[in-house]
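Of the protein chains in this complex, one is absent; all others appear in place.
A and B label the chains in the order they appear, each numbered from 1.
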Amino acid sequence: MNFTLRVWRQDGPETAGRFEEYPARNIPDEASFLEMLDLVNEDLIGKGIEPVEFDHDCREGICGTCSLTIDGVPHGPGRGTTCQLYMRSFREGEVIVIEPFRATPFPILRDLTVDRGAFDTIIQSGGFISERSGSAPDANAVPIPKTIADLAMDAASCIGCGACAAACPNSSAMLFVGAKVSHLGLLPQGKPEKNRRALSMVRSMDEAGFGNCSNYYACEAVCPASIPASFIASLNRQYAVAAAKETVGATL
Amino acid sequence: MAGHAPSSSAAAGFPVLRWFFSSLGKKTVVAVTGLVLVGFVTGHLLGNLTFFFGPDAMNTYAMKLQALGPLLWVVRIGLLVAVGLHIVFTMLLWKENQAATPQKYAVKAPMKTTIFARTMRLTGLIVLAFVAFHLAHFTLWLVNPAFAGYQTLLNGHEVHDVYRMVVVGFQNPFVSGFYILSLALVAFHLSHGVASLFQTLGLTNQTLRPKFEFLARIFAWTLFVGYSAIPVSILFYG
Partner (left out) sequence: MTPDAHIPDGPLKDKWTHYKNHAKIISPANKRKFKILIVGSGLAGGSAAATLGEQGYDIECFCYQDSPRRAHSIAAQGGINAAKNYQNDGDSAYRLFYDTVKGGDFRSRESNVHRLAEVSNAIIDQCVAQGVPFAREYGGLLGNRSFGGAQVSRTFYARGQTGQQLLLGTYQALSAQIGTGKVKMFPRTEMLDLVLVDGHAKGIVVRDMVTGEIRSHAGDAVLLCTGGYGNVFYLSTNAKGCNVTATWRAYKRGAFFANPCYTQIHPTCIPVSGDYQSKLTLMSESLRNDGRVWAPKRKEDCAKAPQDIPEEDRDYYLERKYPSFGNLAPRDISSRSAKEICDEGRGVGPTGLGVYLDFADAIKRLGRDVVEERYSNLFEMYHNITGENAYERPMRIYPAVHYTMGGLWVDYNLMSNIPGLHVLGEANFSDHGANRLGASALMQGLADGYFVIPYTLGNYLTSQFGKKRPETTDPAFQEVEKEVRERTAALLAVKGTRSVDSFHRELGMLLWDKCGMARDKAGLEEAIARLPKLREEFWKDVRVLGVGENLNESLEKAGRVADFLEFGELMCRDALARDESCGGHFRIDHQTPDGEALRDDENFSHVAAWQYQGPNAVPTRNEEPLVYEEVKLATRSYK
């Protein structure tokens, strides 16, 4: 298969970027999108042009490293990560526009590589259960209904790729934060810190400069882990309760 | 109040401000004021529908409303505050959203977002203009000063003839057209807004959300039909 790529090139965080056009020739249709980029890069190296930098690692859809916006859609057409996108989903001769994830809190490092450290900062502010290694009670000491465990698992499947914020017209990180707040808040082990967690994670999210949720649900449409936006409602609820408690001075 | 306020020292001292000026707090304010306004448009419609029961019914309704006296002013000021907060907080959110997305994608792909959601600010602003006109038209009588002189007898008392004012007002096809168009935009606004406020207030889940979305649209377009029925019937049936 043959394609024309319009790729965003940017030398560094401070420099201006531009689109460059490269041909992608003789691409097997079983190749993944990233393998197609590998082949184009080999070509570029042969011509003495620096290869296009893009983030990738596990290439099996779980690590959340890959992060391309393809034809305006984070991770491209279909459900799943960029690394799980195969060239047979494209038409012969198509022009494919490849951009980095765009959002103020995700500064571009180079070409298609962005810094998603803001997500780590949010988790560090409260996205955990405080617990000391070796101090845990027996794993079966607290039964957790299967339905709750399953729902928590749905929320916990977030791979932290950032597509939600990249797809959101407001660059909101609500789906990411909502998933973590829900995952931990649903489990009995996470309840003691529920209010503190919701407050600090939302504050950390605000400070990072993410936009606000307008309930557009673009996040849900692109999420490779199929995290539903109902976890955003759950975050809204938990935050309102926690903030109200804090406002009246109730114990958090 | 640049950016998100929670880290600003002024808000930090007052937990309530810290709450309301956080990203989620601002949205809560918009949702709660939106809910108030949804309540208003519903009540307003129910009042308007007295039109179909004839002049006396409508004028009685108007007179009883006037008779509330100070309470009416409480409601009016309350609504004005709700509108004000709804707009100011939306603008604050919008400003932050702009800052969070300085560079748009070269290719636009709307994904799952509905047209109702995408046009919220636009429909909101046009509706605001309409409300201003509507107040000037039927409440302050600025558009047609003759409205002030419309009087009628109701149970022996002389009262303002609201019914006649409405009929005369809507006999102008431009006024009716603008009114109907604006109400369509209100319905647009509410098609997203009503379902959205359940999401923002956290009163939904995966099962309920599609149901709320469906019901919100039914609700919004029912309002539209109800409101439009009046000018339509005046225009077409005199």
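The rule is simple: contacts are C-beta pairs under 8 Å (C-beta built on N, C-alpha and C of every residue); 3 or more make two chains touch, one makes a residue touch a chain.
Quantities reported herein were computed from a predicted structural model and do not represent experimental measurements.
J.: In the full assembly, spell out which visible chains the left-out chain is touching.
T.: Listed by label, the shown chains it touches are A.
J.: Which residue from A:Glu21, A:Glu92 or A:Asp120 sits in contact with the chain not drawn here?
T.: Touches the omitted chain: A:Asp120.
J.: Which one, A:Glu21, A:Glu92 or A:Glu131, makes contact with the chain that was left out?
T.: A:Glu131
J.: What residue numbers in chain A mark contact with the hidden partner chain?
T.: Its contact residues with the unshown chain are 11-12, 27-28, 30-32, 34-35, 38-39, 41-42, 45-46, 48-51, 53, 55-65, 80, 84, 86, 88, 109-110, 113, 115-117, 119-120, 123-140, 142-146, 149-150, 152-153, 156-157, 159-160, 183-184, 187, 189-190.
One rule holds in what follows: only the chains that are shown with their structure count from here on.
J.: Approximately how many whole Å separate the CA-defined centres of chain A and chain B?
T.: One centre to the other, that is 36 Å.
J.: What does chain A use to touch chain B in their complex?
T.: Listed in rising order, the residues are 6, 19, 69, 71-73, 97, 99, 102-105, 167, 169-172, 202-203, 205-207, 209-218, 220-222, 228-230, 232-240, 243-244, 246-247, 249.
J.: Touching residues of chain B toward chain A in the complex: what are they?
T.: Spelled out, the residues of chain B in touch with chain A are 3-4, 6-7, 15-16, 18-19, 22-28, 93, 96-97, 99-113, 117-118, 120, 192, 195-196, 198-206, 209.
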